[in-house]
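Worksheet: the structure to be examined is printed underneath.
Only one protein chain is missing; all other protein chains are in place.
The chains carry the letters A, B, C, D and E, assigned in the order they are written, with residues numbered from 1 in each.
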Amino acid sequence: MLIDTYINLSYLVGAVAFVWGLRLLSSPDTARKGNILAGIGMGIAIVATLVAPLTGADNNYLWIFGGFVIGGFAGWIAAKKIQMTAMPQMVSVFNGLGGACATVLAMAELIKYYDGMMQMSLGQLSIVLVTLLIGAVSFTGSMLAFGKLDGFIKDKHVILPGHTIVNLVLLIAVLVLAVILIVQGQTAGIVMAVIFLVLALIYGFSFVAPIGGADMPVVISLLNSFTGLSAAAAGLIYGNQIMLVGGILVGAAGTILTVLMCEAMNRSLMNVIIGGFGSAGASSSATDGDQVAKVATITDASIQMFYANSVMFVPGYGLAVAQAQKVLKELDDLLENNGVDVKYAIHPVAGRMPGHMNVLLAEADVPYPKLLDLDDANAALKDTDTVVIVGANDVVNPAALDDPGSPIYGMPVLEVWNAKNVIVLKRSMSPGYAGIQNPLFFHDKNRMLFGDAKDSIQQLVQEVKDM
Amino acid sequence: MLIDTYINLSYLVGAVAFVWGLRLLSSPDTARKGNILAGIGMGIAIVATLVAPLTGADNNYLWIFGGFVIGGFAGWIAAKKIQMTAMPQMVSVFNGLGGACATVLAMAELIKYYDGMMQMSLGQLSIVLVTLLIGAVSFTGSMLAFGKLDGFIKDKHVILPGHTIVNLVLLIAVLVLAVILIVQGQTAGIVMAVIFLVLALIYGFSFVAPIGGADMPVVISLLNSFTGLSAAAAGLIYGNQIMLVGGILVGAAGTILTVLMCEAMNRSLMNVIIGGFGSAGASSSATDGDQVAKVATITDASIQMFYANSVMFVPGYGLAVAQAQKVLKELDDLLENNGVDVKYAIHPVAGRMPGHMNVLLAEADVPYPKLLDLDDANAALKDTDTVVIVGANDVVNPAALDDPGSPIYGMPVLEVWNAKNVIVLKRSMSPGYAGIQNPLFFHDKNRMLFGDAKDSIQQLVQEVKDM
Amino acid sequence: METALEFFNEQLIMIYLLIFTIILGFEVISKVPTVLHTPLMSGANAVSGVVIIGAILLVRQAEPTDYVQLSLGTFGVILGMVNVIGGFTVTDRMLEMFKKKKK
Amino acid sequence: METALEFFNEQLIMIYLLIFTIILGFEVISKVPTVLHTPLMSGANAVSGVVIIGAILLVRQAEPTDYVQLSLGTFGVILGMVNVIGGFTVTDRMLEMFKKKKK
Amino acid sequence: MKIGVLAEQQDKRIAIVPAVASKLLALGVEMCLEKDGGIQSGFADSDYEGVECLDRQMVKDQSDVLITIHPLPEEELTGLSNDTLLISEFKPFFHQDVAEKLKKHGLRAISMDMIPRTTLAQSMDVLSSMAAIAGYKAVLAAAARLPRYFPMMITAAGSIKPSKVLVLGAGVAGLQAIATARRLGAQVEAFDTRSAAKEEVLSLGAKFVEVEGAKEDTGAGGYAVEQDEDFLKRQREEVQKRAMNADVIITTAQVRGRKAPVLVPTDTVEKMKDGSVIVDLAASTGGNCEVTRNGEVYQYHGVWIIGDSDLAADMPQDASTLYANNLLNFLKLVIEDGDLNLDMENEIVSSACITK
Partner (left out) sequence: MKIGVLAEQQDKRIAIVPAVASKLLALGVEMCLEKDGGIQSGFADSDYEGVECLDRQMVKDQSDVLITIHPLPEEELTGLSNDTLLISEFKPFFHQDVAEKLKKHGLRAISMDMIPRTTLAQSMDVLSSMAAIAGYKAVLAAAARLPRYFPMMITAAGSIKPSKVLVLGAGVAGLQAIATARRLGAQVEAFDTRSAAKEEVLSLGAKFVEVEGAKEDTGAGGYAVEQDEDFLKRQREEVQKRAMNADVIITTAQVRGRKAPVLVPTDTVEKMKDGSVIVDLAASTGGNCEVTRNGEVYQYHGVWIIGDSDLAADMPQDASTLYANNLLNFLKLVIEDGDLNLDMENEIVSSACITK
């Protein structure tokens, strides 16, 4: 009685920890605490499950702890070793394994069922099959998403002609098979169950295949909500509330997060899933021949500014064209209020007339001491965390220093690549006044933020305010 | 069976409607829909309750419909007739009646109980007593809040010396009596229950008494969450889920709302409840002799601007002192983006040098055509919804027109009182350059928004952005 | 103690529900702009009129001859109805001014 | 049909709970800044590792000689554990960069 | 009643412009104007509709009210008929005998510079409107002389630091100078002894030079009072420090009825950078700079000294318009049904009338 109460209470606490953890996770200030809280909730739930009294059970703790050690170690190493930039694909892998776990649970039930070791009601059988299906789709889907994100699987490798039709056919096949399995009950046999599993796995793969590489984060979020649902379904199998509540919670949160992610990309979820579009449209890089310029999102850029100790703006003619000097000052003020040291590097020929940048920045009331000329700026750039180039181009062209064939070879430029991160705000890859391509755009440290400078900075202001 | 399902389903739908309704209510765009949705939920719940099959019940529908007609009519008339400005006290009354309803229900149970017509477990009795207590406190508390807000009860009429002690004693007495009632069970008798009721009613009154008139909205919100809790407790008595869920929901929402309201006033809830402070501190008006200047909150001011068709800013020397010209332009842009027509009325002697306002507004890049001089402005003011006076004083002084004794009698001024609403942004009631008091501040149409103009405008910008 | 534990284990789902409802109540409100404080308070107040359900049940369950219960119940219905109808109507009036536009 | 109705009436509170949980899931996320999309996804993924509870139960309930079940269960535990530990750890790493400050 | 407007002899402005003339005519008075009086401000005789254009002597003979900006020289007073009302800037505080002289000739006189500096009278306050122009023009004159850029310029041919402008005396002219110099991109500092000035200077985004212990007399109607010697010394030291760094100094400090205080002594000027500019708007009352020569522009020790209190005359068209508007606002006060009515109960009229 008492022990039951404790177990139930633990599950309740665990469930609330999940809810509250996710809640805290959705605000930058508290996100870390939220993650830890959810983790603690999980720990409580696991411990409660381990000590819960089971009638007639043999416990097999050795197996369990063995599993803990292997799985825990693998997960920990993977999470610690992975590079910052590769984290999304890591999440995808973890998510796939969660789905696989649910599939395994469902298979275990089915084996018992078809062995005759256990009976199931129609409802229960349906739940098990749902668990299996969703878990399997989540598993292969996540793995493909991982492959695409990591780049070793290219869209063109996996997209079939008429892929939408193929998917539809597969889906129907899976559903029909499920109905057959339910109707036939125990007479269906394990083989048919395995066929069902295989079909589900194939469908998961095929579901993700046509979706463009750039849309993978959305897909991972969607698959994540699938995994949540499979966990909830598994919770029904075991009559376990925390699995149910936790799973449903993730299912709901994942769904809404997916929708939000689509909105942030100005796409509909349908549009993403039907795919094809994604691979062509929101390409994650701009190429020139075989060189690839990496693209930053507003979010990336604002994080790189907000969490920097020092930011250097490099204004150019584009700042003037966009008439973005006042919003730039607003961004400056915001960052300064958050303890970021903001300076402006003024190249002598930036703009289209001598002193062009001075005129603009004076208009925006940027105090004179914040303006560094070429030499001071180059000295300061080495210790700068983030350089934000606002519509400048020729004045930050490294070819001036290292390409004797370049028409601007020999001109002193702002050596922005000495800073830790560089972000270039411009509308396209087109060259500046001198009409020459800028190798900086393809530099490792650089990310492009395409768009009119004023628009981009306005969005950055909004984003930084939200932090 | 089927009918039960429908009833249950209706309650479920009603509960979800409550949740979703409150959710929609918390965003300006959807608030109205939210209110309607919650109302529909209530309707569904009431209908379901009316048609639910009751074993051995006689229904007495005539009584019920009689009550509906009387109560509905009274509520509707009251709500429709009340003046915009008196709405908070109306809410307080409604809330008090809700609390009274719960009290009545509890009394009905107690009467049956002490009559011996019904038995109750200890738990049930406790719940009934809790319902009674909370409902009664909510009732008298709300009524006093109404009186204070409406102004016919003054703080000084009801505050006793050492009121906190009095309240503490009362609270202890109520609780002790409750314990006695529970322990004695049916032997206690109806008289003791009535004493309990009376004590609870007194406590409710006394609880609100020391809290300052300006803090009444917070108190109403708190009492509202009490009413919610009493409804939930009543729900437990009747084993009715929608009362339970709805009540708990309101209890939680009301509590958090109370906290938010305190935060918005930069106070703690404790601070408000202990009282005294409130009556002195956040006074809702500034007085001069027997004249009273009404004060606007940031919220009031931003609503008056955001929902206006035309806004006229009247800049004065205070704009320059606060160096608020750029934020003012930001506010202007925001309003323009929302379809408000924004103009600036420049009085010839505003500021401290000829053209002072021109210099400032040019710095903020306000286009020339937006600036109206005295004559144009006075012509336009008649059709202006909201005038916002930013640190100007002498140039909007009506004494120049109608007080022959005034040292500025005869000077043409901006006749801002011809507009629909006027808001004055300044730091205090102190006079301007000419050193004379400004009757405008006590004008019916005018509200003061005290504080440094830059601070105030920055807050207005934030608030308008949130709309 | 024993009964409390029993109650807890039996009503487990109910307790989940209550706690989740409370969290939901918090959550739904926590980001409301100050402009909406008063209308929201008013709306919440209208919802708290759900107590009328109890009054209806009271009347319906009462003996047709038990005038004490009938009167009390009907009084409750009246009070509750004022709260419900008045509450929603007044909230709607407050919200009228928000109807105009959106950026 | 009948059974479904019965199920509904019996599991009423459970259904309330499920629906409220869904709303709560929506609510909790709906105002998240885009900066947090990825960490939040990662965190939610870690929570979905709760499926490990099922795997633990499976192993605990299995006959010590039923190696099929035991292996499957243990495999499930491993998979789930990777998800849980890896998920929370990677989320924490993502969130490290938020630790600095607040305006 | 006839109002006569004479051409200025030492100035390009004219006291009444055509737009104002027609408004005056609408008040029911007759008007005459000295021929070609407005030509230097860009107003031809033909622009003055309804106004007789006569030669100077005829205007003087026919008018009941005679308007000029600068007072008529004494020799011209003799021919005027008794009781003629003269309206000019007589500066009775500096020329203390002027009222006596006028009375001797049997004339009445309104001195526009004696209009009180109150909010009500501001629309007639020629000192304000002319001072604002002077402040604006002072900056332009300085910028035109300075051999350096005002704004900061980071260019391919080198970086130029912004010029430093120091404004001494932050009255109407000083404030306008501050605003104009800031617009042109200079770094501006200012100083004044009135305590309200600090806030006013800051309100224009400039820096205020602090010197503690200034005397204050709020009873002086907004005008500055004389400061004691110790204060003036400390202040001169502070100013000297700033001046040595300044590219441009604009001085506007005046004390009513006294010689202007010396704020920039010779040795300070000598320490200034070559090519720097001092604009002394207080030149006519002795100058704030020790080496100022009233009405002259010359180089002292490599520093340009512009001693000109009448810079408003350099912008004759707008200056005349504003001046005329001021006059119009005043005349509305004293003209009733086309006739003169000097109401000595009225504070403005009685302050301005110096021959009562």
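Here, contacts are C-beta pairs under 8 Å (C-beta built on N, C-alpha and C of every residue); 3 or more make two chains touch, one makes a residue touch a chain.
Everything numeric in this text was worked out from a predicted model, so none of it was measured.
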| item | value |
| --- | --- |
| Which displayed chains the hidden chain touches across the whole complex | A, B, E |
| Candidates E:S63, E:N325 or E:S351 - the one touching the absent chain | E:N325 |
| Touching residue (missing chain; options E:K2, E:K101 or E:R183) | E:R183 |
| Listed residues A:V349, A:L372 or A:M448, member touching the removed chain | A:V349 |
| Residue touching the undisplayed chain, where the options are E:M315, E:L331 or E:A352 | E:M315 |
| Hidden partner interface residues of subunit B, rising order | 346-349, 354-355, 357-359, 362, 365, 368, 371, 373-374 |
| Where the missing chain touches subunit A, by residue | 317, 320-321, 323, 348-349, 351-356, 359, 362-363, 394, 400, 407-411, 433-434 |
| On subunit E, residues whose C-beta touches the chain left out of the figure | 12, 41-42, 122-123, 125-126, 128-129, 132-133, 136-137, 140-141, 143-144, 146-149, 151, 153, 155-158, 160, 180, 183-185, 273-275, 302, 314-319, 321-323, 325-326, 329 |
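Following the convention adopted for this analysis, only the chains that are shown with their structure count from here on.
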| item | value |
| --- | --- |
| Higher-contact pair (C-beta pairs counted), A-E versus A-C | A-E |
| Inter-centroid spacing, subunit E versus subunit B (mean Cα positions, whole Å) | 56 |
| Separation of subunit A from subunit B, taking each centre as the mean of its C-alpha atoms, in whole Å | 42 |
| Interface hub residues of subunit A, defined as touching at least two other chains | 19, 23, 245, 365 |
| Multi-partner residues of subunit E (at least 2 other chains) | 205 |
